[in-house]
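Okay, handing you the structure first.
Missing here: one protein chain of the complex. Every other protein chain is in place.
Going by the order they are written in, the chains are A, B and C; count residues from 1 in each one.
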Amino acid sequence: MADAYTSNEMMTIAAARAMRNEDVCFVGIGMPSAASNLARLTHAPDITLIYESGTIATKPDVLPLSIGDSELCETALTTVSVPEMFRYWLQGGRITVGFLGGAQIDKFANLNTTVIGPYDKPKVRLPGGGGAPEIATSCGEIFIIMAQGKRSFVDKLDFITSLGHGEGGDHRARLGLKTKGPTKLVTDLCIFQPDPVTREMIVTSIHPGVTREKIQENTGWPVRFADKVAETPTPTAKELETLRALHARTAAAHGKAA
Amino acid sequence: MADAYTSNEMMTIAAARAMRNEDVCFVGIGMPSAASNLARLTHAPDITLIYESGTIATKPDVLPLSIGDSELCETALTTVSVPEMFRYWLQGGRITVGFLGGAQIDKFANLNTTVIGPYDKPKVRLPGGGGAPEIATSCGEIFIIMAQGKRSFVDKLDFITSLGHGEGGDHRARLGLKTKGPTKLVTDLCIFQPDPVTREMIVTSIHPGVTREKIQENTGWPVRFADKVAETPTPTAKELETLRALHARTAAAHGKAA
Amino acid sequence: MPRITTLAEAVSAHIHDGDTVAMEGFTHLIPHAAGHEIIRQQRKNLTLIRMTPDLIYDQMIGMGCAKKVVFSWGGNPGVGSLYRFRDAVEKAWPAPLEIEEHSHAAMANAYEAGAAGLPLAVFRGYIGADLPKVNPNIKFIQCPFTGETLAAVPAHRPDVAVIHAQKADRQGNVLIDGIAGVQKEVVLASKRSIVTVEEIVDDLKPGSFNAVVLPAWTVTAIAEVPGGAYPSYAQGYYARDNAFYKKWDEIARERDTFLAWMKANVLDQGPEIFAAHTRPLRVAAE
Partner (left out) sequence: MPRITTLAEAVSAHIHDGDTVAMEGFTHLIPHAAGHEIIRQQRKNLTLIRMTPDLIYDQMIGMGCAKKVVFSWGGNPGVGSLYRFRDAVEKAWPAPLEIEEHSHAAMANAYEAGAAGLPLAVFRGYIGADLPKVNPNIKFIQCPFTGETLAAVPAHRPDVAVIHAQKADRQGNVLIDGIAGVQKEVVLASKRSIVTVEEIVDDLKPGSFNAVVLPAWTVTAIAEVPGGAYPSYAQGYYARDNAFYKKWDEIARERDTFLAWMKANVLDQGPEIFAAHTRPLRVAAE
């Protein structure tokens, strides 16, 4: 059995496992970056990582703090302009998996990273959508990584920054979309996947030691569980070791420049 | 006085003289390329020459046969893609002078390089417009270089490949254009410039030894002459020498590769 | 030909109160020294365009230079909030701040369209998103060939572009290497442009025929400001100071610590202090 691990590590590792060697991923900063690079350093060595700064097929040795650290450019196959990134690569339909997160999510995996409160008089002004509105619709499918909590897993979003499954059912198709939208929502407690018909995100795998009650307590809508819910395999020693080494290298590198 | 010179040399030299040191020129192959580079090698050393192959600020030592000879790339400040050339540089309004020529021209300097005869059943299928339709409207002004003759200087074009002054008067302005269109038409016999009001091309300078009758004989519409018609200064020794050396270097270079 | 001059003269000559200014740099090559100079010269009522208004706009907003920000992501990358930006939006301090908000795709396309001399950018965007409800500058058009509905935004056409680049030659041609962001587009889209560079050299020595170069005649003014992108970075010159980005979180959180930092590090200084940031890394590279 592996060492003790944090729920954050479990979340990152569960997300990394979802990624395939042949994927072309549009990676955001933070957890998605850690998960993608963990996948690359473990079971998916040939995975293609693309950051919206224009760096294509990067293989960073440490995690970038920003979306455009020099590490990304130096280890990339090539670096293109940002308009080209959004036109040829994202809109061009060349990305198989996009990663997203947010401040709020609803049961159809729509996301809010714009405002808490009314748009014109926000209680909290969040950073905004960045690439998310078009990542959500242009990538083949979307993986979402978010720690669960009642303030973030909400019944109704204050603002739809990026589309998930909209109002559910065939809403994406009715909007003319052929991409799948969110196929996985990985949290610190469990993994959600969309119901094939209603497209509501339902729990399909629960992380070790987590109860259904705990999941419900941290979710602002009545949670649905799949008929067969799996237990997420615990992190392997290799997964943990690789992730921790990556974080240690990153901390050392980012501290150094001070 | 300079040596004897051909009417072709006079035409190229007269066109070169029209170019200014501060111009940014979109250069086509053949006479425009010779004239532009002659200007660069004589009175306009800092002129910026751009070829539609994407080569910006080229300083070729020999004239290219094609629009994309390696000489252009090797001597350029930088080389951009062809979509970028047409979007950022031509459409972006960054070109002060465009050069055009054609198989047919009318008195408003509209040009035909598409077909002789009906479009669907052409008597002669010409190469087509290439960059001309947008060069004609996007450049600050247009210089045209064409040898005169009744078959090319016609009363009515078989096809309008690129707009000159349209039907004359304020036709360009009515089409929403702010660029000047053809401001100079340099031939082997004379120089035409547009009448300020009607925009008909009228003769403003006649090459040495050429008569008004000869110009009319080689023009398919009743030629108008300006109130004051100048005599084009004969080529200087330096102009002729530079042009001939350029052609000699070019012939040697193009032959060599055989 | 651009005038090669001092940063103070370039800002004084080309940026006026009320101008629309776009200072770009996608994480890399952010023109921090130029931002400080604009603050020192107390420009007011600027409309600031930038995809990622991070520290540089946080500082300018907090010092009262801006009346409006056009943007797509306003945060401290990898760290968190921009407190001065939030204070202006949420509490109108030091002044109310108007915002016009887009997605990255829209902003990148709007710069591209501006560089291309078009009035609008057309792209597949904003599907199912709420921004079109709050931003009247997002419209939709129909493709006349397929009937597909596509998003449209107006092209960006700033009065002034401000960027930082690695090198200019003495004729004023500018070379960018590495993450090029939208820097070329913003210069080509703007009426005027100011470029700060790490160094002015005899020969740009681009490594490829297709290097990212802005010809001299597309640039209005150039100033040599070594270290001028700090705490952002200049590929080949010095690294991003990730630790400072984290430190900014503390500095900017409260108004008084922010103002004290700005006085000590901006108002009482000049562009020459940026050179200090390049030194340790320059030595390492030599």
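By definition in this document, contacts are C-beta pairs under 8 Å (C-beta built on N, C-alpha and C of every residue); 3 or more make two chains touch, one makes a residue touch a chain.
This is a predicted model, so every value here is computed, not measured.
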Chain not shown, its touching partners among those shown: A, B, C
Candidates A:S66, A:Q91, A:Q148 or A:T161 - the one touching the absent chain: A:Q91
Which residue of B:A18, B:I67, B:A147 or B:V229 touches the chain not shown here: B:I67
From C:A211, C:A243 or C:L259, residue that would touch the chain that is not displayed: C:A211
Candidates B:T12, B:T42, B:Q104 or B:T161 - the one touching the absent chain: B:T161
Subunit A, residues in touch with the chain not shown (by the definition above): 24, 48, 56-57, 73-74, 76-80, 87-88, 91-94, 138
Touching residues (missing chain, whole complex) on subunit C: 116-120, 122-124, 137, 139, 141, 143-146, 148, 150, 152, 154, 177-180, 206-212, 235
Positions on subunit B where the hidden chain makes contact: 29-30, 52-55, 64-70, 72-74, 79-83, 85-87, 90-91, 110, 114, 119-120, 122-134, 136-138, 159-163, 166, 171-172, 175-177, 253-255, 257-258
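Convention: only the chains that are shown with their structure count from here on.
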Graph class of chain-chain contacts, one of line, ring, star, complete, other: line
Chain pair that, of all pairs, has the most C-beta pairs in contact: A-C
Where subunit A and subunit B are represented by their mean Cα positions, the distance between them in whole Å: 57
For subunit B paired with subunit C, centre-to-centre distance based on mean C-alpha positions, whole Å: 40
Where subunit C touches two or more other chains at once, by residue number: 112, 185, 212
Subunit A: positions in contact with at least two other chains: none
